[in-house]
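Not every chain is included here, but those present sit where they belong.
First chain written, first letter: the chains are A and B, and each begins at residue 1.
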Amino acid sequence: MAGTIFILNGPNLNLLGQREVDVYGATTLAEIEAACRDAAAGLGFEIDFRQTNQEGELVTWIQEAREKAVGLVINAAAYTHSSYAIPDALATFEGTKVEVHLSNIFKREEFRHHSTLSNQVDGVICGLGPQGYVLAIEAIAEIANS
Amino acid sequence: MAGTIFILNGPNLNLLGQREVDVYGATTLAEIEAACRDAAAGLGFEIDFRQTNQEGELVTWIQEAREKAVGLVINAAAYTHSSYAIPDALATFEGTKVEVHLSNIFKREEFRHHSTLSNQVDGVICGLGPQGYVLAIEAIAEIANS
């Protein structure tokens, strides 16, 4: 294996597919995890896929990634727009980092247009639904291999 | 063929690979075009790849896409941050639309953090270099096939 990619999900994403289907789609988080696992495996990577409602736990997991991961995909959900602890943790991770959002956050409420994370990651992908996670894995693999 | 994807590039992108290599990388626009053509072909699509320094010409090309294209990738460069005519044109295009930026615009000057286009496209990909174009094509193909 070429290494592990951490895929970290923030608050309320455990409800995916059960709530606000018009915004977030009908796919569940478990289905996204499966799609990620398949895509990563095809590229020679393992994934470690997690979800939490706690800001501090995302911080701890990113710190853990420093030891265990070559890349990191993060969808911090609501913490995207208010957290400074998460970008501070991301700044300490030296692998490839991609921020993902299922919906196009620029079509939604004003407060969702700003992400405190974006300037601490390598790239941002939003609005492309579950496929965004897969594209992020491809990007990490591409960089790891280049 | 499954259809044509328009790939439209804005001002100064013709200089790619020749200027500010630390920001934009050493790849030329011709090399990006070649990578796009390969990726699209692999997915059964043709591309129509163009560059202009004129805001109004981007508007006209987007209007042309209404007749000829199933998807559209746009890197409007500096017009990303000031144009209202381009998003107005994008609003009239009903195929899949992805906004791409080579660099991570959220790591750069304040004025580059806001895009007037983002709420008129389906998805946004930034910071992933030339690969961002390829991922955008994959996303369009995925949606066209779903």
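Please note the rule applied: a contact is a pair of C-beta atoms (placed from the backbone, for glycine too) under 8 Å apart; a residue touches a chain by one contact, two chains touch by 3 or more.
Because the structure is predicted, anything quoted here is derived from the model rather than measured.
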item	value
Complete complex - number of sequence copies, 2 represented	12
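Here is the rule we use: only the chains that are shown with their structure count from here on.
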item	value
Angle of the C-alpha superposing rotation, chain A to chain B, to the nearest 5 degrees	180
Centre-to-centre distance between chain B and chain A (centres being mean Cα positions), rounded to whole Å	23
In the complex, chain B residues that touch chain A	98, 104, 106-107, 113-115, 118-119, 121-128, 131-132, 135, 138-139, 142
